[in-house]
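Note that this complex is displayed minus one protein chain, with the remaining chains in position.
Note that the chains take the letters A, B and C in the order they are written out, and that residue 1 is the start of every chain.
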Amino acid sequence: MTATRMPLAKALNESLRKAMEDDPKVLVMGEDVGKLGGVFRITDGLQKDFGEERVIDTPLAESGIIGTAIGLALRGYRPVAEIQFDGFVFPAYDQIVTQLAKMHARALGKVKVPVVIRIPYAGGIGAVEHHSESPEALFAHVAGLKCVSPSNSSDAYWMLRQAIESDDPVIFFEPKRRYWDKGEVDTSTVPGPGLHSARIAREGTDATLAAYGPMVKTCLEAAAAAEEEGRSLEVVDLRSISPVDFDTVQRSVEKTRRLVVVHEAPVFLGAGAEIAARITERCFYHLEAPVLRVGGFHAPYPPARLEDEYLPGLDRVLDAVDRALAY
Amino acid sequence: MTATRMPLAKALNESLRKAMEDDPKVLVMGEDVGKLGGVFRITDGLQKDFGEERVIDTPLAESGIIGTAIGLALRGYRPVAEIQFDGFVFPAYDQIVTQLAKMHARALGKVKVPVVIRIPYAGGIGAVEHHSESPEALFAHVAGLKCVSPSNSSDAYWMLRQAIESDDPVIFFEPKRRYWDKGEVDTSTVPGPGLHSARIAREGTDATLAAYGPMVKTCLEAAAAAEEEGRSLEVVDLRSISPVDFDTVQRSVEKTRRLVVVHEAPVFLGAGAEIAARITERCFYHLEAPVLRVGGFHAPYPPARLEDEYLPGLDRVLDAVDRALAY
Amino acid sequence: MTVEGTAARSATRRSGGTGKRASAARKKKAASGDPELVQLLTPEGERVEHPDYAFDPTPDELRGLYRDMLLTRRFDAEATALQRQGELGLWASLLGQEAAQIGSARALRDDDYVFPTYREHGVAWVRGVDPTNLLGMFRGVNHGGWDPNSNNFHLYTIVIGSQTLHATGYAMGVAKDGADSAVVAYFGDGASSQGDVAEAFTFAAVYNAPVVFFCQNNQWAISEPTERQSRVPIYQRAAGFGFPGVRVDGNDVLACLAVTKAALERARSGQGPMLVEAFTYRMGAHTTSDDPTKYRRDEEREAWEVKDPILRLRTLLEKEKLADKEFLDSIDEESDALAKRVRDAVRTMPNPDTTAIFEHVYADGNALVDEERAQYAAYLESFEPEEGEQS
Partner (left out) sequence: MTVEGTAARSATRRSGGTGKRASAARKKKAASGDPELVQLLTPEGERVEHPDYAFDPTPDELRGLYRDMLLTRRFDAEATALQRQGELGLWASLLGQEAAQIGSARALRDDDYVFPTYREHGVAWVRGVDPTNLLGMFRGVNHGGWDPNSNNFHLYTIVIGSQTLHATGYAMGVAKDGADSAVVAYFGDGASSQGDVAEAFTFAAVYNAPVVFFCQNNQWAISEPTERQSRVPIYQRAAGFGFPGVRVDGNDVLACLAVTKAALERARSGQGPMLVEAFTYRMGAHTTSDDPTKYRRDEEREAWEVKDPILRLRTLLEKEKLADKEFLDSIDEESDALAKRVRDAVRTMPNPDTTAIFEHVYADGNALVDEERAQYAAYLESFEPEEGEQS
């Protein structure tokens, strides 16, 4: 056990570094990832140590980044592409959905395209338009992609390593407002849960909160606050958005009989819709209340001065818990 | 009452023609929409009658089509852009999601971008890859867009007219395998239901089937078959995927107490997830069974020789009804 | 056409502005110019002539350009300061690009339409957009606080390159209307790599749309130098799409004005699009969030300092005795007043109301938005006053 305390951002940096050391085929590419080390410094120092051939500053063209990453993967490389902000992934959407996601199946398994796409996503940093969005449902609906989002430093380190090791394309959603949150990382021991397993982040008995990425911390805080009011909330850190580890959620709900799903993305057709629908089907006779959802509104992400109102916070989560318990 | 019987495709053609006659600002644009009249002939004859200035063959670039349509809308035009097939909308996804959907809100209402995007979608015509997909959930999740899909000739005519009249961007999903199905169209009387209202396509008491676009016919056939087995199924034609007319679905479910949602799109995070989640919330104490979903699998749309297995048919719909009734 | 054709040759000639040969085409005073670069006013403040771009500004015009540039720079500096003070979340400074923006914008007619990026504060100024309106999005109170149609100046666009297609479509509409207005799409050197920009070139060329593509090549896209985007000068991109491109000294307000005017006239008269590459320099950081010491050398910035767009016009004005103390003092005063006005306006700029989240999502209304608005309102109302504070 050689755990070190480090911010989530640093864990990602270490993870990339280790992956590049272990496998010379791993490449890092994107806008400003080289000399600058990325606008969030996730790739800081990598170009200095691994050279311009492996840490590639690309032209300002997201479709080009993902399209050439696919070509590099076909040649045997394992590109880790950075999209600078959530709102800028859409120029690459066609390459991701029609090519990256489908190529392995199209070739009846004859080729693999192990591309990881890192996207700093979600809000809470007071940014201008297009810098705070949560587009994960738009990828999770697409077969052939896997979508994950770590909530803490240890998961950041290990999930990114597992994503890079995966032979499938993985969209890796980084909760940007948690970049500076510190946590223990033990880089010596591969942790138990696989990339697509959920984790019980806190045990409880009265209701279950399910979340991923930035909202896990919010849910843990909500659970702590609820405890003071005498309520015991279980928190499931989903970790993976596609596929979802429904078994773990189901077990939790069979115990607590109530579920609230929380994400920043708009509720309408967000990941919570799928979780609500499937868990209702699996736990129909266990549920004392409908699965409730807390998330963004059906509106563009608002200007920074409104994001505290827009983003699910403690109170909105607990309000949903109250409503669930009122059934 | 001057109803005429015509195929759904012809109804769309008539609808475009009438809209162009009524409003000189209406333009039609897209690949091959001019001389050829579109690969499905939906724009047949329009260029001949309205000229090249109003029926515009565009370069082969979907982002360019939607991006310039936005510019034309800002200049006061009402462009109706055709995307040749579902699978080819993705190069335009960035313009649709980051610009078209958000521009009205970004400008605090000061500008309007009344662009209609027509997309022949879904499967059943034995086509090659990318010609049979159902991407509607990828648009419905995005605030600022409206998404609709007609199931019959009359709706094709009127909903397209209403979409063109709308000051909001509308993604108009055309059920391509129903293009040749005939139905009555009364072009003289504006029908009652608005663009975003659902319609009870068949009344019933034992369970509700909710569908839109190509699956409405499948559900009606399933309901007919079920009748022979002594079961009374209500069929709701949703018509609008964003927003969804939950009130109408709710009323139906409060009566039948069981709901099966059917669409061709993959079930995982498809429109059915949202309907299941929200109706469960609204009708928690009415539902005798969880909302069940019938739809595509989490896999790329298969080669044509497998589409009959992939697409929800009578049997799969009735199987879900059986399961719902077994609760 | 040989394998080693013109393209291959020009590929070896990296983008410059430092060329040493005098242009044979230049009639007089063509001192140390780059033959590829249109220049009418040297860094030393000398007027030079160009065979294709004659321009004889009146003293008032010259003074006006000077005033525009100075006030724009002052406004920009004030905004940067306000960011430092925490009044703005972010600022994207135009420092160094005043000539490119003021020059090109002064070539416009009122009925022309502009599609900017997020850095065209000088263009906005010329179009008559109140500078304080530009600050809303950087403060985080809105995504763009002005009515695009009041000044024919579209909102800032953040997704790189998108607006070039909007401009092209708008210009197609202008042509359909039979109007003789023109449209300008601003974009950066980095943006030139985006597929959307290439598609805009294609559409503009095919439909002969009256649009001028105005690229401010400020040498950097955040940390990436222009060579990461193109191995030949950007203005050359146009020829392969079927319309002309020209590179202008982007720190020379006169050349920027003259070249843009010519491009606009061309567009108006039905000759179609044109690409203008204004060769300039981003003197500051990319935005206030950026730290350029990570990726560029101080000497580079210093080399550009002597090419300052305001300095050279000031030299000319002084040499030609067009700027007396009274004039210069009056601008200083105006400048102070502007800064104060901006400062006051920002500090008193109210936060938007929570309900603004739900406004203008749709023009025609939407049941889902209505439902969520109502639910949220009910939620807010459910709080007792003192509970509301802990939310």
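FYI, a contact is a pair of C-beta atoms (placed from the backbone, for glycine too) under 8 Å apart; a residue touches a chain by one contact, two chains touch by 3 or more.
Owing to the predicted nature of the structure, the values given are computational and were not obtained by experimental measurement.
Considering the complete complex, the chain that is not shown touches A, B, C. Note that of B:W180, B:F297 or B:Y327, the residue touching the chain absent from this view is B:F297.
Checked against the hidden chain, the listed residues B:E53, B:E184, B:E227 or B:D315 yield one contact partner: B:D315.
Residue C:V246 is the one among C:A79, C:L94 or C:V246 that touches the chain missing from this view. Residues touching the missing chain, restricted to chain A, are 53, 58-59, 61, 63-64, 66-77, 94-95, 98-99, 102-112, 114, 143-144, 146, 166-168, 196, 242-246 (touch as defined at the top).
The set of chain B residues touching the chain not shown comprises 31-32, 34-37, 39, 57-61, 63-64, 87-88, 90-91, 126-130, 267-268, 297-300, 302-306, 309-310, 313-316, 319.
Although one chain is not displayed, chain C still touches it through residues 1-8, 10-11, 36, 38, 51-52, 193-199, 202, 205-206, 227-232, 235-247, 262-263, 266, 271-272, 274.
Definition applied: only the chains that are shown with their structure count from here on.
Greatest Cα centroid separation from chain A: this falls to C.
Taking the mean of each chain's C-alpha atoms, the chain whose centre lies closest to the overall C-alpha mean is A.
Look at where the CA atoms of chain B average out and do the same for chain C: the two points lie 41 Å apart. Distance between chain centres (mean CA atoms), chain A to chain B: 31 Å. Each of the following residues of chain C touches two or more other chains: 142-143, 159, 195-196, 361, 366, 368-369. Across the assembly, chain B contributes 63, 94, 98, 102, 105-106, 143-144, 242 as residues in contact with two or more other chains.
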